[in-house]
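One chain of protein is taken out of this complex; the other chains stay put.
For clarity, chains are labelled A and B in written order, and residue numbers in each chain start from 1.
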Amino acid sequence: MIYRETGQYKTSYAADQAIFPIAQDRWVVLALGAVAFILVPVMIDDYWANAIFLPLLCYTMAALGLNILVGYCGQISLGTGGFMAVGAYASYKLMTTFPGLDFALIVIAAGVITAAVGVLFGLPSLRIKGFYLAVATLAAQFFLVWLFNKVGWFYNYNATGQITAPPAESFGLVVTGAATNTSTTYLFCLTFVAVFALMAKNLVRSRVGRSWMAIRDMDIAAEIIGVRPLRAKLSAFAVSSFYVGMAGALYFGVWLGSAEPTEAFGIDQSFLVLFMIIIGGLGSILGSFLGAAFMVLMPILLKNFMVDGLAMSAVLAKHVEITLMGVLIIFFLIVEPHGLARLWQLAKEKLRLWPFPY
Amino acid sequence: MARQPIGDILLKVERITLSFGGVTALSDVSFTVREREIGAIIGPNGAGKSSLLNVINGFYHPQDGQITYKGTTRSKVHVHEAARTGIARTFQNIALFKGMSVLANLMTGRNLKMKASILEQAVYFGRSKREELAHRDYVEEIIDFLNLESVRKIPVGRLPYGVQKRVELGRALAAQPELLLLDEPMAGMNLEEKGDMCRFVLDVNEEYGVTIVLIEHDMAVVMDISDRVTVLNYGKLLAEGTPDEVRANKAVIDAYLGIAND
Partner (left out) sequence: MGGEFMFFIETTISGVMAGVMYSLVALGFVLIFKASGIFNFAQGVLCLFAALTLVGLMEKFGLPGWLAIILTACVMAGVAWLIERLVLQHLVNQDPIILFMATIGLAYVLEGVGDIVWGSDVKVLDLGIPQGAMDWAWDNWNLYVEKLEIVAAFVAALLVTVLAIFFQKTRIGRALRAVADDHQAALSVGISLRSIWVIVWTVAGIVALVAGIMWGTKSGVQFSLSLIALKALPVLILGGFTSVPGAIVGGLIIGVGEKWAEVYVGPLVGGAIENWFAYMLALAFLLVRPQGLFGEKIIERV
């Protein structure tokens, strides 16, 4: 009954093609938006920001990017960590070379640079599919981590090999470095994610999104409608890497503050983001949000439950967490390959009738 | 609307030879189609009919021979180039995008007509939105034409076979082709569905002036709606002419049609 659509009919194609055609959806999104933009910044503290909201936003950005490549275009990438590193190091170099530059511009520029790198690694992979593409992206992953470890220019030759984000401003407010205001950093990331999620949604419902999905569903047939598979795959790589690069810049600059390649951008990150989109839902913008939220919150909830609740050792809890992640992946792949997003859709279908039986 | 007269030669395929490894699919085959004509290709299974269509639209590259389309002569075509020059087709085993809705599949047919850049699409408001709506308008006419209104938003993979065939035809039409290649459009359909599909094919030809080449096994359909019939057998051209001429041709009767038992 809650999701009754009766009485909501569309009188124009524009209305029919809106992102949230059902009124109930619009209300929910507006409410969430109000909470996110108005309520949270007022109430947020350091712990919540660093443990939950900032990583959630950074990973959502990365998940959006990876979902475009994997969920919408049907390619596979195991190199997300490496490309986040590209974004992070690009932003680091830009910050240290042009200290006065607005950080928002730096993030976008980092994204563009990562897109270029992504295209470079994507080019040779265009004639191969499936596992072969996985190899190419793995190559990128290991090579990039090695590169940022070895080549001093990237970390400005400092002794520790780490990169640390210097203070940088955006629109006059400090968003990186030690002296930041929690609400500011949160809102900065939130704005980025909101704007670019909207753009991603626009892309996937337009011509380019359809050409990606055509490649995913049947790339041989995509050519007959004039889609050039090489170009479509490249554009998916480029856009995906753009998002992942921005995610890396935010991840390093705003959240972590300092980073070291193997730990922050290793292959575990690649798997983490992949799991996010599998659990959240492949080929769904909402799924990217849900999957990121799930993978960020679950370890925290688990740890609280196991270590505080059941008095397990932290080491044991970590092993259980790893096991559980694997079980969840398999569970979702078997039961609902379209992930949480689809479960949400099914719930809405049920809510059409509830509490009535039919 | 009265049917417009058949025009000049649109497509000429000359002396095409196509082989895969040791197997020769087509051997010295020539074939012509005129504007606004409905041409049929018939022949036993394995005769090379689908291979001929694949050569015309670029999936296969012949070892020998040439293709002249709209005045340009080439020894081989690339698929997306063929699409760009106005050739559209359907397939024996449906080649729809199963993960997308009917509407989205039809909109993919408009792919080449859409010009907005990626950035404009990301922003949506402005040029991209105008384009989307304009093409949605056009596609809705095709939905109307093919009676697909009730299944617009349903993912194509869930639809029955006959409906999927209609959607595939719709996607081909959405591209506003000049030459439409149909590979067994009526396979697997019952009498009523075949009648509908025949009507669609004829209407497409009459209303939109599209040149049609179709492969079909149902002789009643072929003889009824086509202007010219080409017969292939074992990759070679067996006969060519009007339906009546082909029906009376002895070689064709021996190889393929057979004689009615009285």
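What we mean here is this: contacts are C-beta pairs under 8 Å (C-beta built on N, C-alpha and C of every residue); 3 or more make two chains touch, one makes a residue touch a chain.
These figures come from a predicted structure and were not determined experimentally.
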From A:A36, A:A139 or A:L173, residue that would touch the chain that is not displayed: A:A139
Residue of A:P21, A:P99 or A:P124 touching the missing chain in the full complex: A:P124
Contact with the hidden chain (one of A:A36, A:I52, A:L234 or A:I267): A:I267
Of A:V195, A:V327 or A:L346, the residue in touch with the unshown chain: A:V327
Contact set of chain A toward the excluded chain (per top definition): 74, 76, 124-125, 127-128, 130-132, 134-136, 138-139, 142-143, 145-146, 149-151, 220-221, 267, 271, 274, 278, 315-316, 319-330, 333-334, 337
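Please note the rule applied: only the chains that are shown with their structure count from here on.
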Separation of mean Cα positions, chain B and chain A [Å, integer]: 42
Complex contact set, residues of chain A against chain B: 13-14, 17, 199-200, 202-203, 206-211, 213-214, 216-218, 220-228, 235, 239, 283
Chain B residues within the chain A interface of the complex: 57, 59, 79-80, 82-84, 88-89, 91, 95-100, 104, 107-112, 114, 116, 118, 121-124, 128-129, 131-133, 136-137, 140, 171, 175
